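The structure is given below, and queries will be raised subsequently.
All protein chains but one are shown at their positions in the complex.
== chain A ==
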Amino acid sequence: MSHDHDHDHDNELDPFAARVRALETILTQKGLIDPAAIDVIVDSYETKIGPRNGAKVVAKAWLEPDFAAWLKRDATAAIGSLGYTGRQGEHMQAVFNTADTHNLVVCTLCSCYPWSVLGLPPVWYKAPPYRSRAVIDPRGVLEEFGLTLPATTKIRVWDSTAELRYLVVPMRPKGTDGWSEERLADLVTRDAMIGTGLAREPA
C-alpha cells in the first residue's frame, strides 16, 4: 500500500501493523476487500472529508433562512443536497444554538460522529474522560475547553448513536453583516460544530 513506501528504518512490523496486514491478506483472498479501494477510503478521509464540509453547511444556514429551516426539519436531506452523505446510512440532526441554549454532542457508547460533515473525530472525543463526563458535568467540561457560558444558558447534551448523529449550528458572530458564505465558513471551527467551542469572532 502507498503508506509503506520510503521507510528507511529497520523493516520491522509492529504487532498491530502485522495483524492489519494479515487481515488485509485474508479479506483480499476472500474477495471481501479490494486493496485499491482501501487506499481510496484512506485518502478521502485524510484529505477530502473534514470539518470544512460542516462549516459550509453552517455558513449557508446563517445566510439562507430557507436552508436553515430545511436543515432544522430534515438535516439528512439538507446536508445531502450539498453532496455530503453518510456512508453508514446514518441520519443527521442539526441542533441550533440560541441565546438561551447551548448544544453539546458526545457519544457515550463509543465514538459515533458525523463523519460526512466533520471528518473523523479528534482524539479527545474518543477518549473515556470526555465520553463519560460530557453528560454528567457538561458545564465543567466546557470550562475545560475555555468556554464559560452564563449560568442562565441552558446546556443540552446530545448522545450520538450509530443511526443518529448531530451537528451543532453555532450562533452567527456579531459584526459579520454582508459577509460571503466563504468568509463566514472560515469562522466555523470543528469544536463549534461539536459544541465544545463557539464560532470565531471576526478579527
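General observations
The rule is simple: a contact is a pair of C-beta atoms (placed from the backbone, for glycine too) under 8 Å apart; a residue touches a chain by one contact, two chains touch by 3 or more; residues count from 1.
By our rule, contacts and distances are computed from a predicted model.
With the options "NHase_beta domain-containing protein", "Carbohydrate ABC transporter permease", "RNA polymerase sigma24 factor" or "tRNA 2-thiouridine synthesizing protein B" in hand, the undepicted chain maps to the protein name "NHase_beta domain-containing protein" (source: UniProt).
Considering the whole complex, the residue from A:E46, A:E64, A:E182 or A:E201 that touches the absent chain is A:E46.
By the touch definition given at the top, chain A reaches the unshown chain through residues 1, 3-6, 8, 10-27, 29-30, 32-34, 37-39, 41-42, 45-46, 87-90, 109-112, 119-120, 122-124, 126-130, 133, 141, 143-146, 161-163, 189-191, 196-197.
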